[in-house]
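Here the complex is missing a single protein chain, while all its other protein chains stay put.
In this document, chain identifiers A and B correspond to the written order of the chains, with residue numbering beginning at 1 in each.
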Amino acid sequence: MNELITLSSDFGPPYPAAMKGVLLSATDARLVDVSHEFPRQDVRAAAFWLREVLPWFPPAVHLVVVDPGVGTVRAALAIRAGDHALVGPDNGVLLPAARRLAERAEHADGASDGDGGTETPAVEVSEVAYDAPASNTFHGRDVFAPAAARVHEVGVGSLESLDGVAPTDEYEDLSFPDPTVEDDGARGEVLVVDGFGNAVTNVPGSVLNGRYGESVVVDDAATAVVRAYAEADPGTPVVTVGSHGNVELAVNRGRGDRAFGVEPGDPVRLSW
Amino acid sequence: MNELITLSSDFGPPYPAAMKGVLLSATDARLVDVSHEFPRQDVRAAAFWLREVLPWFPPAVHLVVVDPGVGTVRAALAIRAGDHALVGPDNGVLLPAARRLAERAEHADGASDGDGGTETPAVEVSEVAYDAPASNTFHGRDVFAPAAARVHEVGVGSLESLDGVAPTDEYEDLSFPDPTVEDDGARGEVLVVDGFGNAVTNVPGSVLNGRYGESVVVDDAATAVVRAYAEADPGTPVVTVGSHGNVELAVNRGRGDRAFGVEPGDPVRLSW
Partner (left out) sequence: MNELITLSSDFGPPYPAAMKGVLLSATDARLVDVSHEFPRQDVRAAAFWLREVLPWFPPAVHLVVVDPGVGTVRAALAIRAGDHALVGPDNGVLLPAARRLAERAEHADGASDGDGGTETPAVEVSEVAYDAPASNTFHGRDVFAPAAARVHEVGVGSLESLDGVAPTDEYEDLSFPDPTVEDDGARGEVLVVDGFGNAVTNVPGSVLNGRYGESVVVDDAATAVVRAYAEADPGTPVVTVGSHGNVELAVNRGRGDRAFGVEPGDPVRLSW
């Protein structure tokens, strides 16, 4: 049995409270909010943040509702990943986090088989059948919260034993674009912008190794490479590595997205 | 004894944390936020959302502080509604939720007496006396949180046994305007706009039965009637039924309030 259910959505208040009411009517799980302020209906941004944040939690059921297709025929999924389960719509939002959680579980098991294999760790995806819900516009309350409560009650390890839960190979997947790293630079794109205005790219932070204290060219502008925002004067644009391990375009005490004129989806070119 | 205290306000952070500190100093109740982002000092909007959200919770004490009259002589109320209690200012904000909770409690009791009666279920309203509080500007912390803690400790069923708590018939009430439904259309108004920009009206969703897949005229514009936002192309204005059961003016992946040019209080006319 898992003690914990986390909640994630793009709802803003007060809709998440209705989901909490449903969960607390069915379980005594501890509830923890991840965010209800994900960019609205932005499945990719939510998938990114969930991949970065959920692995810091102890075993839990993660209820995720970023669901532009609410009320259509898209399925409801429950995914097992190590000791964790994720419950949410079949639009890809769960997959990057599920794979990261499974990866961590394998590492924790010491299940290194010595072949340095890069095969994707197993995640077990199930479809969760549901009756016609009370609404066509709020499946978070009417479909996903009840499903998460059921998974919590039966326990992640017995997820597949639930009525109406059946393994599936057919589901929407989602992956982030691959960056291009070459001898004289890297090309990628902005994945998300955080609340500080830091523009998080898909370029791995390792490209900056050996370049700290120097500068690289971002698009056309020479830009200081720093380990910490505060190494630069306030207002100075910098390149650094964020807490997710990727290259970030930032400004000490300012907003990187504005200084670099970028938003999610924009291409980024680094040269050295 | 109730395990749960919910908190609702228009405060935004950090003021709700002071209320939590007060509650946790007096009880071991579990605290759950409903919203602290209700439109500021908008008693009607808060009353609407509370009516929609609180009935999803198991028995609880609901602390509600949307209180434009803070520091004046307005009374503090504690209302019993089924297994729930609501504590907050005497400005009507508690009543619609209290009546809905009482209604649900009667249904749950199977207390249908077969006469199809529409009489309002009983809610028991009490006034809670309070000493001169520490502040005239933050009764959430100084009056209502302590009162909610006392109700929690004694239990909803014994609310009236508390010192300084006396039943009353004189209190501010609040109801939502009635829509007009006729053969060729309906007239109502926008009650609230949610964070997605969906404009929630007071027109019952049942007027759309038999019209899905067709269109109705909203004010002067023919508008598609859909069951789910995603049935329309992104950017298309639609009419649908929200999770509260009322007609909603919406836009798939956009904001209905902007597309229809409406805000809370504006009249809405549907014709067919």
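Note that in this section contacts are C-beta pairs under 8 Å (C-beta built on N, C-alpha and C of every residue); 3 or more make two chains touch, one makes a residue touch a chain.
These numbers come from a predicted model, not from an experiment.
**Q** Which of these, B:Ser25, B:Ser158, B:Ser175 or B:Ser206, touches the one chain of the complex that we don't see?
**A** Per the contact definition at the top, the residue touching the missing chain is B:Ser25.
**Q** Touching the absent chain in the whole complex: find that residue among A:Val53, A:Ala75, A:Leu174 or A:Val217.
**A** A:Val53
**Q** Touching the absent chain in the whole complex: find that residue among B:Arg51, B:Arg99, B:Arg141 or B:His244.
**A** In the complete complex, the chain left out is touched by residue B:Arg141.
**Q** Considering the whole complex rather than only what is displayed, give the residues of chain B touching the chain that is not shown.
**A** 11-15, 17-18, 20-22, 24-25, 31, 40-41, 68-72, 134-138, 141-142
**Q** By the contact criterion defined above, which parts of chain A meet the unshown chain? Give residue numbers in ascending order.
**A** With respect to the unshown chain, the touching residues of chain A are 4, 6, 8, 32-38, 49, 52-58, 194-196, 227-231, 240-243, 245, 248, 252-253.
Please note the rule applied: only the chains that are shown with their structure count from here on.
**Q** Just give me the whole-number Å value for how far the CA centre of chain A lies from that of chain B.
**A** Distance between chain centres: 32 Å.
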